[in-house]
Every structure is written in structure tokens, then in C-alpha cells.
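Before we start, here is the structure in question, set down as C-alpha cells.
And then chain A:
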Amino acid sequence: MIVATLHPLQWTILLLVVAGATAVVLTRDVQRQIVVNGLYGILLVILFTVFAAPDVALSMLVVGTVGYPLVVLIAIARTRK
Partner candidate 1 sequence: MSWIVPLPAVIPLLGAAVITAVGHFTPRIVHNLLAVASTGTSFVFALILMASSVPQERLHWFGGWHPRGGVAIGIGFAVDPLGAGLAALASGLTLAALLYSLAFLEDASHPYHVLMTAFGGAMCGFALTGDLFNMFVWFELMGVAAYALAGFKIKELGPLQGGINMAVTNTVGAYLIVTGIALLYARTGALNLAQIGHTLAGKKPDGLVVVALTLLVVGFLVKAAIVPFHLWLADAHAVAPAPVCVLFSGAMVELGLLAVARCYWTIFDAPFGLHHHAIRGVLVALGIVTALLGALMCFLQSHLKRLLAYSTISHAGIMLVGIALLDTKSLAGAATMVLSHGLLKGSLFLCCGIVLAELHAVDELRLHGKGRNFPLLGTIFAVAGVGLIGLPYVGTYLGHAQIDEGATLDHVAWVQPLLAIAAGLAGGAILRAAARVFLGWGPQEDWLLRQQPSEEPPANVGHRPFLLAVAALMLVLGLAVSLVPGLGQRAEYGAKRFRDRAAYAREVLHGVPTKGTPRLPFVLQPTTRESVLYGLGAGAIALLVAAFGLWRHRLPDAWRLLAGRVAGPPLEGLRAVHSGVIGDYVMWLTVGTAVIGGVWALTLR
Partner candidate 2 sequence: MSVAPYLVAGWICVIGIYGIVTSRNLIHLALCLTVTQSSTYILLLAIGYVKGGGPPIFKGVKLGTTAVDPVVQSLTLTDIVVSVTVLALILALALNVHKEADTINPDEIGELSG
């Protein structure tokens, strides 16, 4: 029943998003984490598009590909021992 009302595309991307979020949290090494987080961001962009929210997808795209990585990478670089 749960499956029936969802489009297969929606199913796939939802499962990928779950896996992505879990991976971001469980990746304890921040240098790997920022890469995983980037992938998670792209999954979210796809999900938002599937949910018929192009405006939100566009924001997430800009923020996830430039905003997050830049500040986080610099923070990682400055705090490396």
C-alpha cells in the first residue's frame, strides 16, 4: 500500500536521500564528509525537482555547490592539525 501511491522515480530518489543523509552523518572524517554532503545536496536538488519545486531546487543547487563547500573546506583547511 505504501508503495502504490508513489511514482517509482519518487521511490528511488527518496531511498537515495535517506542513504545520503545517513552517510553524511556517519562519515566522521570531515574531508570525506564534505564530499558526501555535496552528493547529498545534489540528491536533494533532484528530489525537489521531482516534488515540483524548481525554485527550491535552484536555491539548493547554488547553496549546495558553492556556499556549503567553500566555507566548510576553508574551515577544514584552517583547523587541520
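Simple rule for what comes next: a contact is a pair of C-beta atoms (placed from the backbone, for glycine too) under 8 Å apart; a residue touches a chain by one contact, two chains touch by 3 or more; residues count from 1.
Picked so that all candidates are chains of the complex that A comes from, given by their letters.
Values in this document were obtained by computation on a predicted structure and should not be read as measured data.
**Student:** Contact as defined above, complex as supplied: which of the candidates 1 or 2 touches chain A?
**Tutor:** 2
**Student:** What does chain A use to touch candidate 2 in their complex?
**Tutor:** On the chain A side, the touching residues are 1-6, 10-11, 14, 17-18, 21-22, 24-26, 28, 30, 33-34, 37, 40, 44, 47-48, 51-56, 59-60, 63, 67-68, 71-72, 75-76, 78-79, 81.
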